[in-house]
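These notes concern the structure reproduced below.
One protein chain is absent from this view; the other protein chains keep their places.
What follows is chain A.
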Amino acid sequence: MVDNTGGAVRLDGDRSVTARRLSWLLAFLLFASVIAGLATGAAGTSLWQAMADLVNGRSLALRDRVVLWEIRAPRVLMGCLVGAALAVSGAALQGLFRNPLADPGIVGVSAGASLGAVSAIVLGGALAFNAGFAAWLVPISAFIGAWVTTILLYRIATRRGRTSVATMLLAGIALTAMAMSLTGILVYMADDAQLRDFTFWSMGSLAGSNWSKMAVAAPIIVFPLLLTPLLATGLNGLSLGEAAAGHIGIRVQQLKAGAVLIVAASTGAAVAVSGGIGFVGIVVPHLLRLVSGPDHRYLIVNSALLGATLLVSADLISRVIIAPSELPIGIITAVIGAPFFLWILLRQRGVVDL
């Protein structure tokens, strides 16, 4: 059945209008969550009061300036970047692998980052770095771990210029196991304090966000993300199967390389600054597919918006729920997200079969 509206030909089942409307809604929700994130916190500093002061030319109290500008603002912004990176990477990988279970963990990012982080935590003390560098050691090492693991995996799965997705899936499992066993050795060597540091790292947190970290991490996260929409039509074509995609003119090999590089850079940097935040990468694209279909042209943009909204909101909860202490954000995304996702799945079971 064909429906002619405004000259454009729309096929039955085309949900692009829904998807575009959804983008606006999600953009609004993201804006609202960013404002809420800036306005709320344990310290009770009022964003509105501060804005009124600024407009009237009054200078802010030192404490309020620090809370708003040094604590909340970089956290909220980092939450947006990390959430978007995780969700978009999930969407791209699910498309690439044509597998609903794919998330950044499947290409070794999480295991590699864990290995990098635990190496820095356990072995970093032995290397006498100066104080300024010590704080950077864990994120840098985690990023290198993630990047090296993913690129190694890609090289393993590529032969004579052709990457086998199946090999990548299986080798990913093997590399993850290897990274985890090395992590295990380091965990065994760790003392009590290092062990706790690593445990907290693996539960994830945006607490360490500040402007200097942002300056380093933001370009590595944002540039690859801006390139992802270029993959959209390719990923759409790939859903027909690799051979068919090739026949309709999609350069499959470049698509694979592009997707892997984008995920390695953006998720690697995101995990490096925030630790292990699960669930966002796998669930956000699924939720969006249920609402507005699998077209990657919209799925990728909407994943970025919803991922960012979700993480900023989860971080807000983590900051206030047991104030003045903080709950690791990975716990919140899992505790709230997992049952919610199950509920969606059960409700839609008759309609959609993933």
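Methods note: contacts are C-beta pairs under 8 Å (C-beta built on N, C-alpha and C of every residue); 3 or more make two chains touch, one makes a residue touch a chain; residues count from 1.
FYI, contacts and distances are computed from a predicted model.
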item	value
Omitted chain (choose from "3-isopropylmalate dehydratase large subunit", "Iron complex transport system substrate-binding protein", "Cbb3-type cytochrome c oxidase subunit I" or "Heme exporter protein D") - UniProt protein name	"Iron complex transport system substrate-binding protein"
Residue of A:Ile71, A:Ala217 or A:Leu231 touching the missing chain in the full complex	A:Ile71
Listed residues A:Ala207, A:Leu225, A:Val252 or A:Ala270, member touching the removed chain	A:Ala207
Residue of A:Gly44, A:Gly57, A:Gly161 or A:Gly249 touching the missing chain in the full complex	A:Gly44
Absent chain, residues of chain A that touch it	41-44, 62-63, 66-67, 70-72, 120-121, 124-125, 129, 131, 134-135, 137, 188, 191-193, 196-197, 200, 205, 207-210, 213, 319, 322-326
